[in-house]
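Omission of a single protein chain aside, the complex is shown with its protein chains in their original locations.
Letters A and B name the chains as they come in the text, with residue numbers starting at 1 for each one.
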Amino acid sequence: MAETDTARSPREHTGAGRRRSPTTVLTAGGLLFVFATALIGPWVAPHAPTEQVGMPFEAPDGTHLLGTDVLGRDVLSRVLHGGRVIVVSSVCATIATSLIGIVVGLWAGLGDGRFREAVVRAVDVLAAVPALLLMLVLAAGYPASDTAVVAAVALTTLPFSVRVVRAAARRLAGRGYIEAALARGDGTLHLLRYDVLPNLAGPLAADAGIRLVAGVHLTATAGFLGLGRGAPEANWGRMVQENLPGAKLTTAPFLAPTVLLVVFAVSAGVLADRLAESWGSDA
Amino acid sequence: MSQSIERRRFLRATAGGAVAVAAGSAFLVGCSDDGGAADPAAAPAGPKRRGGTLRAAFVGGGAAETLDHFRGPTPMDFVRARAWHGALGNLDPAAPDGVRYGVLEGIDVSDDLGTYTLRVRPGVRFTDGSPVTARDVLYSLAGPAKSSPLPVYKMPAANFDFDRARAEGDLTVVLPTRKPIADGRLILCQGTFLVVKDGTTEYSTRTPTCGPFKLTRFDPGQGAAFVRNDDYYGLALGGGPYLDGLELRSIPAGDARAGALTGGQVDFAHDLPPVTARTLEADGRVVLTPTASPYLVGLSFRMNMAVKPFDDPRVREAFKLAVDREGMVKTVLFGRGTVGNDLPSIGFADYARDIPQRAYDPDRARQLLREAGAEGMEVTLTTGPETPGMVEAATLYVEDLKKVGVRAALRELPAGQLFADFPAYTRLPLAASFHVPVPALSSYQVTTAGGAPGALGWNRPDVDALVGQARGERNPLRAQEAGAAAQLAMWRDGNTVLPVFKPYMNAASRNVAGVADDLFEQFPGFAQASLQ
Partner (left out) sequence: MTMLRYVIRRLVLAAVVLVLLSVAVFAATEVLPGDAGDVVAGVDASPEERARVRAELGLDRPAVMRYLDWASGAVRGDLGTGFVGRRAVADVVADRLPNSLLLAALALVVAVPIAVALGLAAGMRAGRPLDRWISGVTQAMVGIPEFVTAGLLLAVFAVWWPVLPQVSLVPLGASPLHAPEILVLPVLTLSVVGLAAATRLIRASAADISATPYVESARLNGVYGLRLAVRHVLPGAWGPAVQALALTTAGLVGGTVVVENVFGYPGIGRELQLAVAGRDIPMVQGIALSLCAVTLVTLLIGDVIARLIDPRGAA
């Protein structure tokens, strides 16, 4: 890691020069690769994800570069098809969480009152619910629904977003921007657009990064546990579960989705960390 | 093999007093290559060694598991009960009545097929020392079964009129039938009917039982430990149990059961997924012991005749012709299976063997769909991992359907969900199912006849009548004819695609012997098993 900076307290990062460190480039590359695989993959896959092309658990060879899976389907094709649901679900959940988090967090952070306090407390209640617990209960209620998975992820990560945004908004409010703007007679929307959001962009991006990591974690676990849209849809999480029993016969079908999930989680995590550091948020 | 000699001696001893009724022979299986043949490699020569504790893994439930087998749906629940309680008898194609008697010494059938007389074996005792009586047998058949959620326990009441049943003395039960039936012995001695003491409602390690083993410990969801019941009636007849102890462990995941076997955590693993079984083939320490005919499970797809276009017989035939049965046996079951002919109960005596095997004919299927105006129809097949191979077979079937121009999609539900909402299941247009090994006709009457919800729109009084006629017929030839006619109608017009039968793919350590000698080998009771 190319590090030249001297000791600083974590609150004083400027962040500017660090964006292009090798680690950042590497992880950004990793994340791009995973997104590309997930989003473009379905168009370039040589076979349909459900098509049976050989005997189960054949080792990789010239025709099937990653071998065949538990049902004799082409692992490469399934890998190319199986990321979309995880990427899209976790991104959707992150967007939903961020939007709700911004609205509730700003509303609660830029004002006072018992009602606002009560709403924040109510959202906080969700933090006491283990995410998987909520996911299992919702998935049981709406079997085979990806929306239920997204909802569970969004709901369980929401309290953290609200806290972060609210804290950032509070800090902002304490600095007098808002009073000054209000004194100028700016409207609320104008205020949000030109004074509040630009100043919050950093913490919000950092927070979204962290939510994305949690989202990947949870949506992949949902796939592994067989929640969300069921087989035969390819899903990296489920592929790990499907192909683990064949790990003794051939490792590629089990390792391929595992590696992709690790790359996704690690690069999203490290990038989020960088973002958080740059913007001085330790959420 | 000395084992089979020993077994035959045991059979003669148990079946000795039985009066052979002509009808009984109609239900014998033609070939009898079961039994010893099922585990050739696993059975070392020589007499069975006594002693040792065998550990076996089955699919079980969670902490909510119960000792009450009338309420327990898992293989574990039933196997535990088989080790703990004495059975009335088991199906045995090689025996004169088609059954090997257990707690019963024999069953006499009246000439009009209207009354069955069950004779309780004298000298069978519960573990509290009290004798097993006719009242206990009657209670076990009619008491808790009434409120059982499991379909199998409704079988006796569907065939026998328990309001008029009575115990005569200590050792005789008289059971009038609802309609004359010739196959009542096969129903009562399916191996599923176990004897508990009259009035038993709560079960614990202190409950008096009359099975081969005594329960010493029960940890719901984890397992049960047993010791040999030295007072078991079978010992006096020269059979097992040979083991000192038995430990049944609950392991829901199939590959985990295999892992426990190869890791030496258990000696016997039940019902492994086909691909897991393949990984075991290379392992010299374990032997695969797939069950033999008729103990095979049919994997099927049910078309709902209440949903268009499955009301059209041409569409149904097309869906049957579209499936590549050989391919399915090869890829899903790695060759360890039998091609099905769209009828359940293969290998049982009342199975219609002479109906020609349906071919794989995608061209004809496409043509039929065209004629029916169902070209390019859309359909979703719903399945779930209820038994190993089920999802795999459904995945292949969807691909087969696509090849004949059907726009088929697969929906896989998580384990335990497929049949959980049964009314919803009966509304599915195309649903996966599986058929446990039971004789064809008696199970048809309970599950399918009269337009039952589980029949998915199949309602044919003429076929119901043929089945009733076959079961009430004393002349075996005529019974066979009527039964075959009924099954031909189901084969031609029915709504079931049944492409493959799979064995229960069990596996055991090399030193385990005699598991299959206990009969009903799909759910082994271990009464005749030994560790060599």
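In the analysis below, a contact is a pair of C-beta atoms (placed from the backbone, for glycine too) under 8 Å apart; a residue touches a chain by one contact, two chains touch by 3 or more.
Since the structure is predicted, the reported quantities are computational estimates derived from the model, not experimental observations.
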Practice item. Check the options B:225, B:243 or B:410 and report the residue that touches the missing chain. Key: B:225
Check your understanding: Just one of A:48, A:71, A:138 or A:181 touches the chain that is missing; which is it?
Key -> A:138
Point to revise | In chain A, positions touching the absent partner | key: 1, 3, 5, 7-11, 13, 23, 122, 125, 128-134, 136-143, 213-214, 216-217, 220-221, 224-225, 237, 240-241, 244, 247-248, 251, 254, 258, 261-262, 264-266, 268-270, 272-273, 277, 282
Point to revise | Hidden partner chain, residues of chain B it touches | key: 61-66, 68, 71-73, 148-151, 154, 217, 219-225, 247, 249, 251-253, 255-257, 259-260, 262-263, 265-266, 414-417, 419-425, 447, 452-454
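Everything that follows uses one rule, which is that only the chains that are shown with their structure count from here on.
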Review point. Any idea how many Å lie between the Cα centroids of chain A and chain B?
Key: 48
Point to revise | chain B - residues contacting chain A, complex | key: 254-255, 258, 273, 275-276, 278-279, 330-332, 334, 391-392, 395-396, 398-399, 410-415, 417
Exercise for review: Show which residues of chain A lie in contact with chain B when the two form their complex.
Suggested key: 50-52, 55-57, 70-72, 143-144, 226-227, 230-232, 244-246, 248-249
